[in-house]
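And then chain A:
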Amino acid sequence: MSNLATIPIEYYLVFCSVLFCIGVFGVLIKRNALVILMSIELMINSINLLLAAFSAYTNDPAGQIFVFFIMVVAAAEVAIGLAIVVLIYRTTHSIDIDVLNKLKW
Partner candidate 1 sequence: MTTIISITILGILVLFLGIQKKQSWLLPVILVGLATSMILTILDWNTARSYYHEMLIIDKTSVAFSLVLIFSTFLIFSLASHYYRGVERPLDDIYGVMIFALVGAVMMTSYGNLIMLFLGIETLSIALYVLAGSHKEAITSNEATLKYFLLGSFLSGFLLFGIALIYGSTGSFDLQKISVFVAACHGIYPPMFLAGLFLLIIGLAFKIAIAPFHFWAPDVYEGTPTLLTAFMATVVKTASIVAMYRFFTHTFYGIHGVWETTIWILAVLTMLLGNLTGLYQPNLKRMLAYSSISHSGYMLLAVVAFSPMSNNALLFYTLSYSIATILAFAILILIREAHGNDYFSSLNGMAKTNPLEAFCLTIAMLSLTGIPPLAGFMAKYYLFTTALEKGLLWLVLVAIAGSAISVAYYFKPIMAMYLKESNEVKLNVGRSYKVHLMFMTLLVILIGVLPFLVMGIL
Partner candidate 2 sequence: MLTILLILLPLALSLIILIFKEEKAIRQFALAGSLIEFGVGVAAFIQYKTSCHCNLLFTTDWLATLGVSLKFGMDGISLLLVMLTTFLLPIIILASFNHAYSRPSAFYSLILLMEMALIGVFTSFDGLIFYIFWELALIPAYFICAVWGGDDRIRITFKFFIYTFVGSLFMLVALIYLYFRTPLPHSFDFQGLYAVRLNPGEQTWIFLAFFLAFVVKIPIFPFHTWQPDTYSGAPATGSMLLAGIMLKMGLYGMIRWMIPICNDAVQEWGGVAMILAITGIVYASLIAIRQNDMKRLIAYSSIAHVGLIAAGLLSLTTYAMQGAVIQMVSHGINIVGLFIIIDLIEQRTKTRNISNLGGIARTAPRLAIFFMLFLLASIALPLTNSFVGEFLLLLGLFEYSAIFAAVAGLTIIFSAVYMLWMYQRTMLGKANEFTENIHDLTWTEMAALVPLVVMVFWIGMFPGLFLNVALPDVMQILNYTK
């Protein structure tokens, strides 16, 4: 704990935010479904880290427990996501998200 306390919480905050933003930009810039999926994962993980940090600093286990929940959910999400990507690939033979826009207007 003590050595951890030497790093001020703001650092964690900034670091995680940056990570999160990287994830967001990844989502925005990339057209490849898989990469987007990974970016989303990055976002979520940054949040996990943040939560962990907070819980450590407030000595409140809830945060870390929540992190586990998130991991579970994220896993499920990814599983579904990959399934969907596979599905898309079957039909369109590409995983570019722009290929599919039949539905509009």
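To be clear about the criterion, a contact is a pair of C-beta atoms (placed from the backbone, for glycine too) under 8 Å apart; a residue touches a chain by one contact, two chains touch by 3 or more; residues count from 1.
Per the selection procedure, all candidates are chains of the complex that A comes from, given by their letters.
Here the structure is a predicted model, which means the values were calculated and not measured.
Note on this complex: chain A touches candidate 1; the remaining options among 1 or 2 do not touch it here.
Across the interface of their complex, candidate 1 is touched by residues 9, 13, 20, 23-24, 27, 33, 36, 40, 43-44, 47, 50-51, 54-55, 58, 60, 62-63, 65-66, 69-70, 73, 76-77, 80-81, 84-85, 87-88, 91-92, 97, 100-104 of chain A.
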